[in-house]
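The complex appears here without one of its protein chains, the remainder shown in place.
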Amino acid sequence: MYQPMLFLHWKQIRMVLGLFVVAAFALPLIAVEGLGTPPGMDAVSLNAYRTLSAFQLWLPFFPALAAAIGLTLALSSWNWDHQQNHVYALSLPLTRWEYTIQKMLAGVSLALLPAIAFWLGAHVAAASVSLPAGLHAYPNELAARFFFATLLSYAMLFAMAAGTVRTTLWVSGVTFGFIFFGIIANDVLANYVDFFSRVNVVEEVYEWIIHAPGPFEVFTGNWSLIDV
Amino acid sequence: MNSAIELTNVGWRAGKSFELKDVSLKVPMGSIYGFLGPNGSGKTTTIRMFMGMLKPDCGHISILGASVPKDMKSILARIGYVPERPHVYPALSVGEQVKVHASFYRLWDQGWCNELMDRLNLDATQRISRMSKGETGKLLLLLALSQRPDLLVLDEPTDGLDPVVRRDVLSAVLDYVSETSATVFISSHLVHELERICDWVGVMDDGRLVAEMPMQHFKNGIKRLRVANAPDTVDQAPFTLLGRHRDNGVGSLETWVVRDWEAPMRHYFDHVGATVRDVIDLDLEEGFVELLRSSRPQHKKGS
Partner (left out) sequence: MRAGGPSDLEPAELIMFSDIDPRSPTPLYEQIAARVRLAIAAGDLGCEDSLPSVRALARDLRVNPATVVQAYRDLAADGFVEIRHGQGTFVQEVSAFLRDEERASRAQQMVRRLLEDGARLGIGVEELSRAFSAEAGAKISE
């Protein structure tokens, strides 16, 4: 029973959420606008076409929008708590876990709204384009990717937003430190140990996190509405 | 369970600046307990401690017979809390805040809430950010009382409120207590208010609980004595001497401030060749000040 959390979150964010819903619906439509229906297009030349078409320009906006929604939801989840130093939360007859999970569920519920709008937009966009043989539209898959991308960014940032400024600085600091000093250390060690001259540890970790099948792949993978 | 709140040897330290030292406090069930102390003495910290918001470094805390922080969830369901700084959401209306709050408490009494809203003159449609300090104070109390708590914890509930609102707030609290025999823990530096309504008093100073006793005992027990031919040393006295000083230029007349005084103790002075010219009553505020003065280390003693 997380109604109060949902209500409070809604109260804070309803204006911005409305804008996101509109954007989520519109984005797929805008993206396909540049996609004409030249006759005789087949799978092979689609690749070439892709690199030229304006559609390519819009692709990064999908994950960006998902991340933006996640960020906004995360920050607004905890904004009011931070303002009054969590006093209200601590005085309620809920365990911290119950409180946190209810808050999170509220955010997830709200994330559904732009996700559904995006799903609708993707369907309308797919329907408005007549596709040559060999090409298919994947509005459901894309909408699912969008929803998961939103949830992922929400979840990560939710955890950070819950903490104090100090926690956030710690997390950012450690991450940045690892990257920065890791690269330097790698370069230095490359002079002494053969392994490091062939392998850049930081880069490998990065590749593994970003591209391997896993959470981050949601962001860096294929955001194409239309594909072979 | 005869204590609503019980702290045993609680200690806490935050950096070098502030600490609670060995606080042992007992609030009897059904009492109205006044928590006095100057600013910075540790009153709010102590409250946060038994509300489970801060963890003590040592010592044990129990509320309504249950252990803090183990049973915190069930304890908090029975506590109505009015903090020093309002913890309501400014963007909500009164009605919305009430609805949000009500959803967390099983024993919520909406009928009583409506009656209180009426009595305290609160408008359900008003935005909290536009409310005055007094109205916000009344709202906080409304929320706490409508939960039908067994324990009311009020941290400076009437601070900064005008007299009319203060009366409304206190009346509502007393009304609730008459009906339910709930326990009230009220921290305030408005000593005059506490004088009327509290039957127990605890005094904090510099992180320590320096006194805890029934209100009557506190009020009556602390007196100022005008003593003639006072002895230099005081031993085996039935009362506690808090301080003494010589009156300006008037022979050997001294003013003593004593604690735990009872009328028959006059005879003590006869035995030491002194006489008590006068026994002056101190009101709660004066007694409180004297108690604090005596409990602090002095650089220049007495006369």
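The first chain written gets the first letter, and so on, giving A and B; residue counts start at 1 in each chain.
Just so we're on the same page, a contact is a pair of C-beta atoms (placed from the backbone, for glycine too) under 8 Å apart; a residue touches a chain by one contact, two chains touch by 3 or more.
Source: prediction; values computed, not measured.
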item: For the chain not depicted, the shown chains it touches; value: B
item: Touching the absent chain when the full complex is considered, from B:N9, B:N121, B:S252 or B:T275; value: B:N121
item: Option from B:E96, B:E135, B:D150 or B:D168 whose C-beta touches the chain left out; value: B:D168
item: Residue among B:L7, B:I32 or B:A274 that touches the chain left out of view; value: B:I32
item: Hidden-chain contact residue, picked from the options B:D57, B:E179 or B:D270; value: B:E179
item: Touch residues of chain B, complete complex, unshown partner; value: 32, 118-121, 167-168, 170-172, 174-175, 177-179, 192, 195-199, 216, 219-220, 278, 281, 283-284
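Operating definition for what follows: only the chains that are shown with their structure count from here on.
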item: Separation of mean Cα positions, chain B and chain A [Å, integer]; value: 52
item: Residues of chain B defined as touching chain A within the complex; value: 51-53, 72-77, 79, 81, 83, 85-89, 91-92, 96, 99-100, 103-105
item: List of chain A residues in touch with chain B within their complex; value: 1, 3-4, 7-8, 11-12, 80, 84, 87-88, 90-95
